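Let me give you the structure first, and then I'll get to my questions.
For this depiction, one protein chain was excluded, whereas all remaining protein chains were kept in their positions.
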């Protein structure tokens, strides 16, 4: 399952809708699905802000892969290569605007990594390990 | 903007979410956006039921194009060629299960046509002419 | 979609919540045909929490209604939200299905 959107902030709501639905289809609770939605929104917002530097005419591709043991989201752009070392959130005790997105991404995804084999543009891979609890199974309707 | 989903009914909700959002971004009222959402759902359900005959392992691609004068949705599949003549709803006065989908599609879209230039699979093109009323402009938030 | 069936004064009330579409209408069909199989004289469908219905959901109700008509049973809809009512009326089914404001309007309690 995948969705392709222009790199304009007005399409982030579409990515959020899709993400929340996929998380629910994947068996997550309402609460976890909300955290995954926020994380994917932040990752796409970062592509718009940092990779594309506000250029709203590019594309972002978001792909979803669901397996019983993991929920995977792949975010691809065609911008200049990101230095993974430069992707760092701010110290949460240092109150100032910005620097929260990465924290939201890392709290719900177990793996947050740029795929170094991609030669043009960037591919961010987010993986959430799924623990199949009874509650998860029953809450999904 | 486009979304690709497996030909399984459980992904129709994702297509609906995306469609409703795009209609709202395109300036439609809540009510019209609901009608567009239903129409696109029905068109994709038809691909699953009739073109793919229930095979849930295929793909459906839904593309959106927005212009001030028209809202366009393109639905592509890789199934056997559909005979457009065979796509007919039932007489609404003949009460029986089925045969309503096409009516839902045609009431909100001005153009409903298979693109005959596609050589493999099918491409259904749905176009809704947009009348830019003041109401539409103001209602969108 | 979620389906809760309760029996009030001997009448099954089928409370549906969420979206009725191609992926969920099969479950609705199973429940409805079971009630038809039991030859229930009256079945109520509570639409209060239904947010969406597509043609497969409507087809399911038409099938249920036809099944009930065979033995003279009645299928009644209650609390239909405006957006759903509009779909039934566009489909010319608002005359075919009996619709009421609330469960109490039908059970007269």
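Each chain carries a letter (A, B and C) given by its place in the written order, and its residues are counted from 1.
Here is the rule we use: a residue touches a chain if its C-beta (ideal position, glycine included) is under 8 Å from a C-beta of that chain, and two chains touch if they have at least 3 such contacts.
What you see is a predicted model, and the numbers here were worked out from it, not measured in a lab.
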item: Contact partner of the left-out chain, one of A:26, A:79 or A:101; value: A:101
item: Touching the absent chain when the full complex is considered, from A:12, A:62 or A:75; value: A:12
item: Residues in subunit A touching the chain absent from view; value: 8-10, 12-13, 16, 31, 34, 38, 41-42, 45, 48-49, 92-93, 95-98, 100-101, 103-104, 107
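Rule of thumb we're sticking to: only the chains that are shown with their structure count from here on.
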item: Chain ID, smallest distance between chain and overall C-alpha centroids; value: B
item: Subunit B and subunit C: spacing of chain centres that average the CA atoms, whole Å; value: 26
item: Subunit A and subunit C: spacing of chain centres that average the CA atoms, whole Å; value: 40
item: Multi-chain contact sites of subunit B, meaning residues that touch two or more partners; value: 10, 13
item: Junction residues of subunit C - those touching two or more other chains; value: none
